[in-house]
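Here the structure is laid out as structure tokens; the discussion comes afterwards.
All protein chains but one are shown at their positions in the complex.
After this line comes chain A, so read on.
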Amino acid sequence: MPQTFTPAAPPATEPAARATALTKVYGTGETRVTALDSVTVEFARARFTAVMGPSGSGKSTLMHCMAGLDPVTSGSTRIGGAELAELKDRQLTRLRREKVGFVFQGFNLLPALTALENMTLPLRLAGRRPDAAWLDTVVATVGLGGRLAHRPAQLSGGQQQRVAVARALLSRPEIVFADEPTGNLDSRSGAEVLGFLRDSVRELDRTVVMVTHDPVAAAHADRVVFLADGRLVDELHAPTADAVLDRMLAFESHGR
């Protein structure tokens, strides 16, 4: 049985990110949607967590709320020790810039900038220069060597996604939220990106939270949490693709 779980990570005192009774409601009246319904979840430091669930179950919403991109309706979200709701806009911006990397599900890149410029934009916004060696490593890992001077429009969907992953990792954030980072990739480059995410967890003690629909991708993680209808319904440690698939099928027979 392929074992991807490494139990060596030290017991973290404070989780890298934590949501407590997190509720997110969109709209009012007729159009009211409870995207997250009192979700409590912790993402341990230096762990790779996959978030799974049917479409519309609130995975993206969870990512956005945890990263401080969307205000929550009630409950609390913390990154490191910081309670996001208490941060001022400036502090939140600083936190996003320094501690959080984000890969969006869809639109990720500025069309007017080249791949390289897109990757280094967060650093430039922070007034920092990218570390050349680290840049090379990241670029090589995501396999974008020959495409750095291209505009997003000249890149395939998968290449764009890899630029976004590279961007999220380049500033060495403590925690990376990746919303379906391999959704557009073929299995080989998908595996490379996943390996890269996993390595940054193993070797650099980063924390990665990744949304995926793919049991094989989820198997790269240390832990999988399952969302359904805005609630946390299950979790799985040291997952394998088969175990994940079994869980998914189990929902079908048990639930709804």
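Here is the rule we go by: a contact is a pair of C-beta atoms (placed from the backbone, for glycine too) under 8 Å apart; a residue touches a chain by one contact, two chains touch by 3 or more; residues count from 1.
Here, contacts and distances are computed from a predicted model.
One chain of this complex is left out of the view, and of "ABC transporter permease", "Lactate utilization protein B", "Carbon-monoxide dehydrogenase medium subunit" or "Tyrosinase", the protein name its UniProt record gives is "ABC transporter permease". From the options A:Thr49, A:Gln160 or A:Asn184, the residue with contact to the chain not on display is A:Asn184.
Listed residues A:Phe43, A:Phe104 or A:Phe196: the one in touch with the omitted chain is A:Phe104. Among A:Thr20, A:Ser38, A:Thr73 or A:Thr93, only A:Thr93 touches the chain that is left out of the view.
Within the complete assembly, residues 33, 54-57, 60-61, 64, 67, 69-70, 89-90, 93-94, 96-98, 102, 104-113, 117, 121-122, 124-126, 157, 167, 171, 183-184, 213-216, 228-229, 241, 245, 248-249, 251-252, 256 of chain A touch the chain that is not shown.
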